[in-house]
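Heads up, one of the protein chains got dropped from this complex, but the rest are sitting where they should.
We just call them A and B in the order they show up, numbering each chain from 1.
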């Protein structure tokens, strides 16, 4: 099973660009964590992600597996950043990168830059909250101008994209009114937010009315373009309010998108793996991946993947790395996923629950076929 | 361990009747899902339940294991529905079916019908919300008449039953006032609901006051008859509000039932397996099963069973299939449960944690002895 899965092309339906500057050890470690504060006397290499990084990435840079952190970082620094990217991202066996361009996009490569650096096909997924913030920074006269500017810009950007994405879970949690707001309500909320931006009391989009407007506008565009709306779920930055990022809290919105035939792809899903799988089972439009948590759980990724695969229909699961910044995260995403999937399917075959042929068809579906069915790639 | 467990009779303490009409592929697949909308180009056979269904049920119909879906459905259609039921339900090794008659009972066999079709002892578990809805359909003059009609009918039906059941989690979630309502309050709520039924704004019982009345009335009857009140937990239809279906949200009601010595049997429990096991550990009256989720997780049922068995006292766990409609779900419920239980206990024996003798006593307890202690079978 391992060699079959190793031979499959992957579509990475949710990832980010890599940084192109040389990274010393503090800079490298900062990109290994969702936290913001290092612990004195400790290192980010001393955690599950560190373990698999040293095991699997070291040989790609010419070191033995399980190299020491200092050797790894020193060797990496000696290579040109482009060479690091080429080696690590170029050897993942990924055919298509679907790149979320809405997070710290000034620090990382664009989709075009990623294609240039790796030779891989790279397409854009547009983050709707980032679009609203871009338009706000242009200084619209009032809430109505903000709304019209957002609608126009999102419509324009959606044309070249392969999907849209929302991080509503980060900004308001999923525990919000899930009906579309009226225009007057949106414009009033826009007025208030623009004022808060001007006086410095707001720095980012967190208003639920504006986000609801963005979500339903995004839903309409996804319906038109027949591609998915991605939703960030669970694991992420320290300032998340986790219990209300359970995707089942967003059931009313998901049900509305099912009526519109808009695929909803739930990203990461940790620790709400079973909740996400349940939604994939009962809603025709829900898809799931375990994204970023594969790398962060490293040696334990097989048990995490086994859990999302308990209930998820085989035609509803996707691959993503959610790699951000480090080329290593692209490489590991694919490596850890292939190993974990081989482990789960091997176990099912060994116990006689499925045939090898069926296992291969499941692997193909998750590796790329499901993504190809719902994304225009 | 497997052969010992295969030899044990089971009490299926929570299941439903089977449909008796011939099932073409769309009808068959519709009964394989809790969702309501098929996905174009995909099949319900392409998920964990489908995998174990084709593996284990195909041979019962004379096909090789892992038959193709089209062959399976075609072969099944060639057999008389009674023959399908007889073969599949008749070979489960179940001695007693405790049947919930409150869900789509017009479409499936009654307990008597199930006994006739399979030769198994079948007894009734009465769903309290269904009784309230039945009485409402008889056209009571007002809320007081509804209440009196419900009390009388439930008392009557409880006499022939082996337990009562509530789906409060579906209808209001567990997040409700958990004290018994006063009579005047109940009657006012009944007035309002009857009016809503009459004008079409309500189609089913969702009023928390009426459901609380029904719950406490049920508790009193269970206390009198010394049998359990079953509670649906977690996994189910798409319209459930999952986070508030966590059974620990219902702790105050459970504690009240503990005072009355009424066993509460928590059904399915997915994804709240550990929460349910916790309640079984700390409350003398709480019992758990993993019911429907065994079939839906199929190849992964051993890891789901292993999780509920982490903490649950051995004298607090029960077997159920929660089969509805398809005879296959009865067959698989028993098969998957036996395999999963053998797997968990074999692992414990291998690691020296328990003796074979102890494992056998645990298996007997879960298979039937615990149910026999609390249900009048």
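Annotations
Note that a residue touches a chain if its C-beta (ideal position, glycine included) is under 8 Å from a C-beta of that chain, and two chains touch if they have at least 3 such contacts.
No experiment lies behind these values; they were computed from the predicted model shown.
For the options B:170, B:260 or B:283, the residue in contact with the chain missing from this view is B:283. Annotation: of A:28, A:72, A:235 or A:253, A:235 touches the absent chain (contact as defined above). As for the chain not pictured, it touches chain A at residues 33-39, 41-42, 44, 46-48, 51-52, 55, 65-66, 235, 237-243, 270-271, 293, 296-300, 303-304.
On the side of chain B, the interface with the absent chain consists of residues 243, 246, 248-249, 251, 255, 258, 274-275, 278, 281-284, 306-307, 309-316, 347-348, 351-355, 358, 365, 373, using the contact rule stated above.
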